[in-house]
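Take a look at this one; I'll ask things after.
Missing here: one protein chain of the complex. Every other protein chain is in place.
Lettered A, B and C in written order, each chain numbered from 1.
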Amino acid sequence: MNLGFIGLGQMGREMAGRLLDAGHGLIVYNRSAGAAEPFRSRGARIASQPEAALDAQVVITMLADDAAVDAVWVASGLAERMPSTVIHLNMATVSLAMGKRLAALHRKSGSRYLSAPVFGRPYAAAKGQLDIVVAGEEGAIEHCKPILAALGRQHFVVGSEPHHANIVKIARNYLLATIIESLGEAFALTRKSGVDAETFLNTITSTAMNAPAYKNYGRMIIEKTPQPTFPLKLGLKDVELALEAGSDTRVPMPMAGVIREQHLAAIAQGYGDHDWAALGEYIAASAGLK
Amino acid sequence: MNLGFIGLGQMGREMAGRLLDAGHGLIVYNRSAGAAEPFRSRGARIASQPEAALDAQVVITMLADDAAVDAVWVASGLAERMPSTVIHLNMATVSLAMGKRLAALHRKSGSRYLSAPVFGRPYAAAKGQLDIVVAGEEGAIEHCKPILAALGRQHFVVGSEPHHANIVKIARNYLLATIIESLGEAFALTRKSGVDAETFLNTITSTAMNAPAYKNYGRMIIEKTPQPTFPLKLGLKDVELALEAGSDTRVPMPMAGVIREQHLAAIAQGYGDHDWAALGEYIAASAGLK
Amino acid sequence: MNLGFIGLGQMGREMAGRLLDAGHGLIVYNRSAGAAEPFRSRGARIASQPEAALDAQVVITMLADDAAVDAVWVASGLAERMPSTVIHLNMATVSLAMGKRLAALHRKSGSRYLSAPVFGRPYAAAKGQLDIVVAGEEGAIEHCKPILAALGRQHFVVGSEPHHANIVKIARNYLLATIIESLGEAFALTRKSGVDAETFLNTITSTAMNAPAYKNYGRMIIEKTPQPTFPLKLGLKDVELALEAGSDTRVPMPMAGVIREQHLAAIAQGYGDHDWAALGEYIAASAGLK
Partner (left out) sequence: MNLGFIGLGQMGREMAGRLLDAGHGLIVYNRSAGAAEPFRSRGARIASQPEAALDAQVVITMLADDAAVDAVWVASGLAERMPSTVIHLNMATVSLAMGKRLAALHRKSGSRYLSAPVFGRPYAAAKGQLDIVVAGEEGAIEHCKPILAALGRQHFVVGSEPHHANIVKIARNYLLATIIESLGEAFALTRKSGVDAETFLNTITSTAMNAPAYKNYGRMIIEKTPQPTFPLKLGLKDVELALEAGSDTRVPMPMAGVIREQHLAAIAQGYGDHDWAALGEYIAASAGLK
């Protein structure tokens, strides 16, 4: 397929690479041009304007946040100018409000739009091992399946309105935050009574909490992973997306409210650029543990 | 082995039955005598006084809460009068403070004491499928292994001080509470944007939250299980054990503080005798969902 | 003085009226023209474009929220086109971010800008009994004193940077929210044990909580004031301004996090258009009280 790809950040560049390797034709665009350059030698065309990336069957956007989507896709008028033959496949994590706004824009201009945010860190993207959540019109999803297959190990169709995928992604990332916070509190509680963290983690992940999220974040909290692959300050952003969606749709989330403030305290005390798992380190420190 | 067994509540009676089936000699005691009677025909002796249950190699206690332990075991002076040849194997969930108090009492009177609380509901107890957390002196644990084998599918030695097992049990039950609350919030958030709960649950339990706790509680929240096997008001007790331990050992647990109040609101609004999973129903109602 | 006045909502129209009564020349502008009309017969000029309101020594803006300020003052380019002889006196409650943005815009275009949000409901505005918090350059404040005197019973200079006034206003409104929430919880707690709310309120406001906020909100909670003068959903907006400022400046506010969710639950359950004091009614209901 001929694909446009906009947004070559940590995640986007791995995903674009996968698509090239899978044999798709790619025209890539990134706001700071340097990130696009390496793709030239791999056979991709480089677009100097985002508009050029619309010359494709599907244009994938993987922009950092609402502001980037707004700048590159909305304020620029790209959404309106996209031909009705193209599908816009937005794979970034955006707010529920932005998800609805994009859907409305495309509906108004008669163009096709899917939302398909992903679960997974860059190394999973590099191996095509993402979990993808997709929502929107069935025919468009069918059309995009080769893309989903190249990028993910599985995908989930979660609804017929694109914003359904946004809210699923937001809610699931919020659950990750609750796992990190709750593990942090449970580690602090057990450690302060003399229980080895490794022992505690093994006990819970051998029983009812036998899940990757507990194993991975538990391990990262224990090992104080020095190389952050997803910084805590972006974790705050994820929790804020949940709270913002909760506010917009009138869903009280008291636990989310508290978790947000824990992130802020951690950031105020210097953990913002550490891995998200460092929330556990902050919690231990707040309990007076070293 | 000749075993004493004190406390034939919902859990205790299933566990005592398993031990009989495994061929152990049993002398059982329960404060209200009716619960003990059915064990007579299965070959157990019935003790009319708890003291009689001490005539054994190991005496297992499975009492409902701190107050019951205090009445039957502490205030009665049983702890002091237990012969030093007997091991007290306390399998109930008690507070960290009570766990330490029992250990101190036995240490003082020179008798042997292990703490070994269990994970699992009555139907798991009936099938010998409990997960058991045990802590205390190594030789005593070795001695009790046939008991652990008859009752559990696995056991975890979590420390050399009996209270280590209490705090692990308390922290793990607290994690269950965080899972129910977070699922409740995530379901409310996604449902209010039009996503089917089943679809959301399938997505998260096929990815990073692929764990029994998410699957089971997720299902119970969706199906509004009418028959409670563990009522919400006991869930509150578990969260309060975590908060009490946190207060005693100076471990701030802001998320636990909020979850406790969610339980109280649910109870004040009539969900106290529903299953613990009904917390999800309360959260949906608080978001204005039917 | 010749004054421009932009924004004739519930508060703005009372304030504009006071300024006319005090003998100032007024040119008024409102986005929906109907609100401006009544001022014609009182001697004001009506501006059909906001730009016309710049023909004054001081132009006062009293717009509803960030979005309104953005539309009328920022996106319209008014900020840049304002002559350097004019002072922009922004008396509305805006976010800390918007407060800083306005200051930066005016600094860049070399024009004069003060922030002067007010405490008080419309009936206080009508009587010139507002409390005004002002921040910015000293000379400009001096120049505006006749305006502050006409509108307020007192004013407080809280800093030399305009955004100082924004954050004081935001923090103080947050304190109001904490008072309503805490009174709601305390009323529920005492009522459920049989204590008359009136008796409790009298006790605390005759002692350490002898302050207008406790007296007024306490009374409104007890009397379930049917006519809202400040709706609960705007209370939510105020709490969100505090949380947003906290997030932007990295100040954890765990209590604010919880209060926000209480507002959302109250709104989801139908109290959004009731007076802010109805938060107390929601809390009583959540405790199972009628």
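Odds and ends about this structure:
Just so we're on the same page, a residue touches a chain if its C-beta (ideal position, glycine included) is under 8 Å from a C-beta of that chain, and two chains touch if they have at least 3 such contacts.
Since the model is a prediction, treat every value here as computed from it, not as a measurement.
Here one chain is not drawn; of C:58, C:116 or C:186, the residue touching it is C:186.
When the full complex is taken into account, the listed residue touching the unshown chain is C:168, out of C:59, C:102, C:125 or C:168. The chain that is not drawn here is touched, among residues C:20, C:253 or C:278, by C:253. Although one chain is not shown, part of chain B still touches it, namely residues 236, 240, 243, 246-247, 250-254, 256-258, 260-262, 264-265, 267-268.
Counting over the whole complex, chain C has residues 96, 119, 131, 133, 154, 156, 158-159, 161, 163-164, 167-168, 170-172, 174-176, 178-179, 181-183, 185-186, 188-190, 192-196, 199-200, 202-204, 206-214, 216, 242, 245-246, 249-259, 261-262, 283, 286-288 touching the chain that is not drawn.
Mapped onto chain A, the interface with the missing chain covers residues 254, 258, 265, 268-270, 286-288.
Here, only the chains that are shown with their structure count from here on.
For chain B, the set of residues touching two or more other chains reads 254, 258, 286-288.
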